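Every protein chain but one is kept in place in this view of the complex.
Going in written order, the chains are labelled A, B and C, and every chain counts its residues from 1.
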Amino acid sequence: MAPNPKLVDAFRAAETVQDGDTLYFGGTVLDRKPMELTRALIRAGRRDLDVVTFAGSLEIELLVAAGSVRSVAAAYVGLGRFGPAPRYVAGVKAGGFDDLEYSEWSLLGRLRAASMGIPFLPTRAGTGSETLAIHDFASVADPYSGDTYVALPPLQPDIALLHAWRASPSGHVQMASPPQHLWDIDVLAARAADRVIVGVDQIVSEEAIASIPERTRLFGFEVDMVVVLPGGSWPTSSPPEHDVDEGAIGAYVSSGGEPGTLDSARPS
Amino acid sequence: MAPNPKLVDAFRAAETVQDGDTLYFGGTVLDRKPMELTRALIRAGRRDLDVVTFAGSLEIELLVAAGSVRSVAAAYVGLGRFGPAPRYVAGVKAGGFDDLEYSEWSLLGRLRAASMGIPFLPTRAGTGSETLAIHDFASVADPYSGDTYVALPPLQPDIALLHAWRASPSGHVQMASPPQHLWDIDVLAARAADRVIVGVDQIVSEEAIASIPERTRLFGFEVDMVVVLPGGSWPTSSPPEHDVDEGAIGAYVSSGGEPGTLDSARPS
Amino acid sequence: MTASRGEIADLMVVALARMVVAGDVVGVGLGTPIALAAALVARHTTRHGVHVLAGGALDVSGGVESHLRHSRDQRGLTPGFVPHLDSMDMAERQAMTLQFLRPAQVDRFGNLNTSRIGVRSAPTARFSGGLATADVPALLPRVIAYHPDHRPRSLPAQVDWITGSGHGWAGNTRKAAGTVAVVTDLAVIEFVERRGRVESIHPWSDASTVGENTGFELSLPEDAPPTPEPTPDELEALDLVDPRRRRDEEVPDPPGRDRRVTS
Partner (left out) sequence: MTASRGEIADLMVVALARMVVAGDVVGVGLGTPIALAAALVARHTTRHGVHVLAGGALDVSGGVESHLRHSRDQRGLTPGFVPHLDSMDMAERQAMTLQFLRPAQVDRFGNLNTSRIGVRSAPTARFSGGLATADVPALLPRVIAYHPDHRPRSLPAQVDWITGSGHGWAGNTRKAAGTVAVVTDLAVIEFVERRGRVESIHPWSDASTVGENTGFELSLPEDAPPTPEPTPDELEALDLVDPRRRRDEEVPDPPGRDRRVTS
């Protein structure tokens, strides 16, 4: 067999991103954020990005500080128990990018419609909300009852960027067990996206994957690029490898949002 | 705490079924069929049942032989590598009950709509099929493209009857790991149904459940009754307890569909 | 009369817990220890006739701190884990029955704002976003809000932004009552027939304080009873589920600044 073309470095992965792409950032709040892939995008000078994430944190901070974003679509952006995301909040207040707030169900419902391959997902979620009204979704009548529902259209990001535990050269990706909270949203976003780039703490053999097949969450044919990035989610968590680095996030907050405090990969 | 009312015997479970109910039978082909619960229904004399199952086999044979069914809705009825289901085929040919053949996606899609709590699920699956036309589903226009899709309405059985590995008195149900093929359809049907009755090979403590929480597939609040029925899926399989009893099924086929060969629970 | 952060947190938690009924399946969101403690206290006081789904795990024994652990540390403590998409389905099919929400603002209709103050393109404040706040009032049988800093800007006549629509909104096709009540650091208010009605006033407050600190007209009976103090059973449950008092984190310090310390 030819050398597997899925294994690339972060530079090569960032090169495949175009200015203006719609990028989904995996992880939720302070867990599993693809920080090192985000740094690579910034180093590559990517701009006008339409950023989508279910619950964003420090990756959004870096991107906003670098001036890389055209819009941020999310159901939450903040630093969890560390409070608001200072760069993000300042950026929204200054009108520096389009603040596409989503409700949880409508963002995830759009990704579900894409991953299910259906034209729209009918839902009652969000009815009456101004946050829903931002998006101007069509409504649809239930052909059985005549009642009106929101019709969530598929959301298919150009690329999903994830950080995960480990993968094999052929691109099978495994996550920790027991599962970390909200892990399945990473899988959902990957299946919704056109292309998938996964940074992993460990690259392992195909045999290692097959030895615990029940932990495989994405298959090689669903993954376009694998980047070996030990500690690549730092300072956010990466189960089972490491927890949130609370000191580093505290230092970031204390600095008032100085991206330099997050510049490098995880200190070893 | 009061004695847990979820633990009942098969007689009591069968009593809660009404003539004319719509019953979903769990398991697929020769795996995890709720045979002992089916026998209890027949002993209780239940009639005019609207039977639903994704892929039916010997439970359908028993019910047809007993004259208990008004309709059979399924994407498959047969005995797998043992060939056709003789009583079922004879019953269909004689017009003994309504043969509500389903396509796989439309049956599972209706259960999904129910378990997702949505009014309908739009799909392209089954377009142009006479099997789909049996059900006279409404169509729906995608409000974005204008294209027409099938609108699958929710299917909410009155009761789902399952056979599973083990449960606790409070009704947490665990299944084998690695997962047996098609296990998730049992969970889907349980979540779609109004009420859920689960026969299990083993009753275990709440502590035993918590010791391997990642194997829990249904939670107590989703399960109405638990019946301790060791070998209750015989002669179909029940992982990890036992495989298909090929001899017993062969004997049934050789007998030309004599239900007496399947009358008792698993011989020990 | 004065009240400490701890007294305020305790009474808010038990007031919320008392609205939980046997059979409820309570979903708890991220970063809301008062909501989590209330659900767990209710689980205790109903003798486990209530289920709590928080952090992707069900009914984690050991209380608030255990629910906040990483899942790998929850083995032995929980009957099982729930993928998030399953919990979405549970909400939409109403297998989840109740959620407590902590918005920045609640208005006279029970509308909730967790989004922003001012216009979207250049707001004067941007909160972290509501996650499911926009969704669950239209899905669950009921939603109950809480706010630990009861003042006119927190309970205005009209929220600056409707993240989640309130009680009695039109168009719901199932039994989704919307936001049925709000528990504050001063009182318990229920939304009935599109109006806020004071059900009880906390011992350290009174009718005029509640009225003055609310930005809309309340139905406020002169004889509104005091919110009952935590019972011995409730106090025991509070100690069991939150011995390290994570619930206090949500109450401002000093509580209610200077407006409430004397009644």
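The rule is short, and it goes like this: contacts are C-beta pairs under 8 Å (C-beta built on N, C-alpha and C of every residue); 3 or more make two chains touch, one makes a residue touch a chain.
These figures come from a predicted structure and were not determined experimentally.
**Student:** Considering the complete complex, which visible chains touch the unshown chain?
**Tutor:** Over the full assembly, the chain not pictured touches A, B.
**Student:** Taking the entire complex into account, which one of B:Val69, B:Val140 or B:Ile185 touches the absent chain?
**Tutor:** The missing chain is touched by B:Ile185.
**Student:** Which candidate, B:Val8, B:Leu23, B:Ile118 or B:Leu132, sits in contact with the chain we can't see?
**Tutor:** With B:Val8, B:Leu23, B:Ile118 or B:Leu132 as choices, the missing chain is touched by B:Leu132.
**Student:** Touch as defined at the start, partner being the missing chain; which of A:Ser68, A:Ser106 or A:Ser168 qualifies?
**Tutor:** Only one of A:Ser68, A:Ser106 or A:Ser168 touches the chain omitted from view, namely A:Ser168.
**Student:** List every residue of chain B that touches the chain not included in the displayed model.
**Tutor:** Against the left-out chain, chain B lists 29, 55, 74-78, 80-81, 84-85, 88-89, 92-95, 99, 101, 103-106, 108, 112, 123-132, 134, 145, 147-148, 176, 178-185, 188, 237, 239-240, 243.
**Student:** So which bits of chain A touch the chain we can't see?
**Tutor:** Counting only chain A, the missing chain is touched by 1, 114-119, 168, 170, 172, 191, 206-207, 209-217, 219-222.
Criterion: only the chains that are shown with their structure count from here on.
**Student:** What whole-Å value do you get for the distance between chain A and chain C if each is reduced to the mean of its CA atoms?
**Tutor:** Computed from C-alpha means, the inter-chain centre distance equals 29 Å.
**Student:** Please tell me the distance, in whole Å, between the geometric centres of chain A and chain B computed from their C-alpha atoms.
**Tutor:** That gives a centre separation of 38 Å.
**Student:** Out of chain A, which residues touch more than one other chain, so two or more?
**Tutor:** As it turns out, chain A has residues touching two or more other chains at 123, 145, 147, 178-179.
**Student:** What are the residues of chain C that contact at least two other chains?
**Tutor:** Within chain C, residues 57, 74-75, 81, 92, 139, 173 contact more than one other chain.
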